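Left out: one protein chain. Kept in place: all the others.
As written, the chains take the letters A, B and C, and residue 1 is the first residue of each chain.
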Amino acid sequence: MGYQPDRSQYPQQREDGSLDIDLTSGKYLKLWQGPQHPGITGNMSVELTVCGDEVVEGKTHVGYLHRGFEKLMERRSFIQCFPIVCRICVPEPDFNEYCYAAAVEELAGIQSPERADWIRTLILEMGRINSYLMYLGGQAGSLGQGVIGQWTTYVRDLMLDRFEELTGARIYHMFILPGGVRGDLPDGFNKRMEETLCEIENVLKDVYETMFCNAVFKKRTVGLGYIDPELIEPYGVTGPTARAAGVAKDVRKDQPYLVYPELEFEPVVGTDSDVYARADVRRRDLLMSVDLVRQILSKMPNDGKLMTKLPNVLHWKIPRGETYIRGECSRGEYGYYLVTDGSGFPRRVNVRGPSYTHAVALLERLIVNINISDVAGLMVSLHTYPPEIER
Amino acid sequence: MEFEWIKIPYSLLTLFIVINFGLLLTALIQKIGARVGRRHGIPIYQNYIDLIKNYAIRSSITHGFMFYLGPVFRLSGGVGLLLFVPTIYGSEMFSNLSFAGDLILALYFVFFGALGMALGAGESGHPHAAIGVSRGLSQMTAAELPFALAVFSVALQYQTLSVTDIVAAQQGGVLNWTLFTNPFAVTAAMFSFLGSMMRPPFDVVLAPQEIPIGPPTEYHSSYLALMQTNRVIFPVAKIVIYMNLFFGGAASWPVFFLKVFLIYMVSVFVGVAFPRFRVEQSIRWFLIWAMPLGILAIVLV
Amino acid sequence: MQTLYTKLKQLFKLGELTEQRQDLAFITVAQEQLRPLLLHLRDREGFTHLVLLTAVDWMEEGQFQLTYLLNDRAGARDIGLRVMLPRDSATMDSIHDIWPTAATYQRELREMFGIGFPDSPGVNDEFILEGWNDIPPYRRDFDTLKYSEENYSHRPDRETTDPAQHMKQQLYPDEG
Partner (left out) sequence: MKEELKKRVIKGPDGFEFEVDPLQDYYCEAPPTVQPAAYQKIVEKIFNWARSESIWILGFGTGCGAIEMRPLMTPRFDAYRFGVQWRPTPRQANLFIISGYLSTKTLKRAIRSYEQMQNPKYVIGLGSCTINGGMYWDSYNTIKRLDDYLPVDLYIAGCMPRPEALLAGFEEMKKIIRAGKAEGGNLYAENFDWYKANQKKVIHDWDMPEHSW
């Protein structure tokens, strides 16, 4: 087994492969981080077995947020599914809407209008900025640097304002529906967007100086949570976590969707594959998203249709078929696997969240041998959102 | 020396002033921290309300005898520290119970509260509390070393163990302060000061994201209120020692308020912008940076 | 995709090919062919990334469909392998030694569909549900509405409307 972590300093393995840990000996301690724990991303928990200050074994427990979306969608018609898909992932809900809409369009043979594609791309990039801002605050906060979270949440609020004027909602936008998008850009949107982007860049400069140039931050994060580039493929690692390891995995470039072929960008790649490199990749990716939003707003066609005419959605039946739609969200590859059977309801929807592999298999692999103090920092650096693990 | 009974009400008066000052000061410090994060922060009187609220909680549960004593020890550590050093130099009213060897006693009291807390928190049985205690004690030991060295250096310099005498020796102009006569000792002591103020980068003991929130995890209602009271007294009392030893003491209340505030701000300046060290990193930091300075200070004296 | 299919066809016994998109195709594979095929695809054809592993319940046909979706990043193409299992007593070989992350997927499938994966590490541990006492919830014959009505108390004055009826009343109240 080449995928096992280095356990040479640790207890012997028993015959059946489990670790020989005798809790009653007093040498080991079981420690639960979460679900009620401020260092946990969202509502999940990690069961740590510690020896002194070192983690011997970690086990991820999820399911605290399970609502059974995939089951609920099987008894909702295609249009009824649309408002609930965004609830699967809270901090970046738009990818659910896009992937679902694109999957339905592909199976039903609908083409969304060009301008709608531009607006979709715009929304996705805006959502990415939000998600990264949230991450930067969380990463600094997990190491005790609370002020970064204050600054980034402040600009994130500005970005939410732009979302609000575009879609009418702060968190759940319900804007990208099968066939197109729900509305057009409001008047003066470009100008206000530009102001917001400038403010974000300003704050990011401050963040760079106080966070990335900070000696203590470097000391805590450099070398922590190293992911061997060879582990990327076996563990299904995607997104910035993979890019920080030097693998230029970016769905936007590899298998471009929407209008990404018309935009100019290069995937951000890091080298060191530790927590610091991941944070830095995300910061640079955020700056790239700011640039992409500018490109989108300047290259977008000025008018055009926003919606394709749909059949009567109350009696909308889609022929039998299956497809998989993916997109590059801020955490990695986000995808929807949709199976239809000719009826008015989806046969099966499966959501592939990047956290699914990151937070369970990869985290359990990385968490061995690190200090208790670093668990929160490591977990945040994988940028996991539990709702997309359990749906 | 004859004991004067009038000193007791006088000391209580000092205590009263310091508690109120501490409550307002900590709120002000929080507000300054919030300002850095572009917020308004808590109202300046918020600490009073929190205190009343915590005393007003109706139920409280215990985890055993030491669990009660933990906060009591902690508070007596803070109060004791304050009472045995002169708060205002040259004032009969506010010299408290200081005596010839009070410097040694003060050093002891700095540690006393933490030890009591460790016993109490250990009794609470919460693993986070136990981890916090072990982190806290190890970090504190490392942080106290340079401080102790600096104190010895100062004691050698002035050839006395009485805080009052040390302050007296620093009178007569800013340049007489230990800060300028023995800068190495002061630097070493200020490093240790950063370590003991429970602010980043040395707040791994509380560390809400790692072991929420360390030793006080299980403390609630009145116990917590006791600890809150201590949390406002102890930093001020500690700063009083620093002020007396290194910054020329204070001859009146306004000077006292100003100096305490400014010394507190040192830890705030560092604290707002830094993440926290891991415990073994912070110990290494103290041993590498602060310890040699302390030894150098002793050698030079 | 067609070329890959013909190439694979010479080596393995394959079922039908469905070309969904230019870069996405689904191939039906027999249960015992899956493992060599996966290894071949991973090591020879560059499909190194296991995107997802999930199941579809074709209750009417008495079958589970397992879908192994693989991605070849350099070639920018995806391939989905469909394995049909009999619905009662469904078990499948574990592939956690090819992709360690597959163990998580198999744990979920075990819990949500009741498909057995002997040898997969920790496959019988609870993953998402806790204290579940009904048939696995993602199976088609599990009725979530009925379960929720039986187990949870609903607020009495909550109204539920059928969307088709409701829209009809809203938009065309005159038509009967």
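In the analysis below, contacts are C-beta pairs under 8 Å (C-beta built on N, C-alpha and C of every residue); 3 or more make two chains touch, one makes a residue touch a chain.
Since the structure is predicted, the reported quantities are computational estimates derived from the model, not experimental observations.
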| item | value |
| --- | --- |
| Omitted chain - touching chains that are shown | A, B, C |
| Listed residues B:Q157, B:S192 or B:T217, member touching the removed chain | B:T217 |
| Omitted-chain contact residue, chosen from C:Q22, C:S89 or C:S153 | C:S153 |
| Candidates B:I49, B:V174 or B:L287 - the one touching the absent chain | B:I49 |
| For chain A, the residues touching the chain missing from this view | 23-24, 26, 35-38, 42-43, 63-68, 71-72, 75, 83-84, 87, 90-91, 134, 137, 149-150, 153-154, 156-157, 160, 170-172, 387 |
| Touch list for chain B against the chain that is not drawn | 34, 37-43, 46, 49-50, 52-53, 56-64, 208, 212-213, 216-221, 224 |
| Touch list for chain C against the chain that is not drawn | 129-134, 137, 142, 144-145, 147-148, 151-155, 158, 160 |
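Keep in mind that, in the parts below, only the chains that are shown with their structure count from here on.
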| item | value |
| --- | --- |
| Most distant chain from chain A by Cα centroid | B |
| Inter-chain centre distance, chain B versus chain C - centres from mean C-alpha coordinates, in Å | 61 |
| Chain A and chain C, separation of their C-alpha mean positions in angstrom | 22 |
| Contacts with two or more other chains, residues of chain C listed in rising order | none |
| Shared interface positions of chain B, touching two or more other chains | none |
| Interfacial residue positions of chain A with respect to chain B in the complex | 29, 31, 37-39, 53, 140-147, 149-151, 154, 210, 214, 216-217, 219-220, 371-376 |
| Residues of chain C touching chain A in the complex | 18, 20-21, 23-24, 26, 48-52, 54-57, 67, 69, 73, 76, 78, 80, 97, 99-101, 103-105, 121, 126-130, 137-138, 140, 142, 144-145, 163-164, 167 |
| List of chain B residues in touch with chain A within their complex | 33, 36-39, 127-128, 131, 200-201, 203-204, 207-212, 272-281 |
